[in-house]
Structure formats: structure tokens, C-alpha cells
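A single protein chain has been omitted; all remaining protein chains appear in their positions.
Let's turn to chain A:
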Amino acid sequence: MRILVVEDDKDVAGFVLKGLREAGHTVEHADNGRDGLFLAASENFDAIILDRMLPGGIDGLRLLETLRAQDNATPVLFLSALSQVDDRVKGLKAGGDDYLTKPFAFAELLARVEALTRRGKSDGPATKLTVGDLEMDLLSRSVRRGTQKIDLQPREFRLLEYLMRHAGQVVTRTMLLEGVWDYHFDPQTNVIDVHVSRLRQKIDKPFELPLLHTVRNAGYMLRAEEV
């Protein structure tokens, strides 16, 4: 994937660029708003990682608004030290697709960026999701693995749906909290782990090949092959 990073802090930018390259992505970097806007508008990217406060007269919000005004729909993830709820709302209103506050874990950033690009692609109205021999019918709201039907609670269904939509990608606990429960804060208790392990009991326990994997220091991943 081709990703543009607009970030003026050299250390942060260097760290993000290195990590993204290691994950196999092609990366461009701009260290101010003007260059960032120029690059974003003139070239094609799969995703943009954008700082809010930038030198060069154009801050992140202005950059994104200008971009969206040109009908450029490239997914944008804000990466900002502005952490108030209002700031997040402003970022999303301006056309941002996701908002991550600094300091951040790289695993979280990577997972979210990859989730963004996936979302950009598969907008088609799928009625069926498949991972290995696990099948989910979105119309009848039923799940089966192989020949066996699996009964899920509504919330478990949504959790599995989220994981299946991001199959093959790392999904972090905060992404699940936001995406499945609509929580925008971290509870002190390991609520997500408990729910994922319950889901795992239902979809993996009776079968030989595990599909739901725990990714250390990051989150979870649903995929057919061994990680």
C-alpha cells in the first residue's frame, strides 16, 4: 500500500516511516502542511496519516478540508496530540476517517491504517463473509463453520462480523471497543479479552484449526492460516 505521512516531528515521522516500511508499505513523507497538501492532491495514496498541528501555514484540518473539497476521498487517519473529545469530533467532521491521539503504540496505528484501506476498498454490499470454513450470512444473521451451525448472541455476532470484515488484519482492543461497543475510552477491566475468549469458545474450541488468533502486544486477528 502507498501511504502518505504528514508529520513535522522528525522522531515520530522516522519511527512511523520505518515501521510502515517494515510492514511492507510504500511511504511518502511531508514535514509541513503545504508540501503535504501538494503531495496528497497530486499523487495517489491508499491512506494518509495526518498530524493536526503542522508548520507551513496549513494545519491538518485545513489540509483535509481542501482535499475533500477537491473530491479526493483518500482515507485519512489523524494522528494528533489534541486529545479532547471536541478535537476528535472536529477531526472526524472535517472528513477524517479515524483519529488516534499521541502518544500511541505503533501496532495500534498500523492496525488502524490497514483497517482504513480495507474499508476504502470493500464498500460493496456483501451479504456473506467467509474466512476459511467459517461463514457468516448477514441477511439471515446466521453463522456456520463447516457443516456445523454456531449460535451467537447479538453482540457476539457483531464482534465476529467486525473481525471477519477485517480478516487477515490485526484488530486492537480499542478498535473493538469503538467499532463493536461504541466506547471511546479504555475500561480498567479486560472486558474485550473476556468477550473474545467467549467467542473463541464458540467458533474455535470444537474445531481443529484455530481461526481467532491473539497477536501479542497488539490485539487479535482472524485468519485461516497459522500466523
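Convention: a residue touches a chain if its C-beta (ideal position, glycine included) is under 8 Å from a C-beta of that chain, and two chains touch if they have at least 3 such contacts; residues count from 1.
By definition in this document, contacts and distances are computed from a predicted model.
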{"item": "The complex's invisible chain, by UniProt name, from \"Sugar ABC transporter permease\", \"Monoheme cytochrome C\", \"Hydrogenase\" or \"histidine kinase\"", "value": "\"histidine kinase\""}
{"item": "From A:E43, A:D137 or A:D186, residue that would touch the chain that is not displayed", "value": "A:D186"}
{"item": "Chain not shown, touching residues in chain A", "value": "83-86, 89, 101, 103, 105, 155, 181, 183-191, 194-195, 198, 217"}
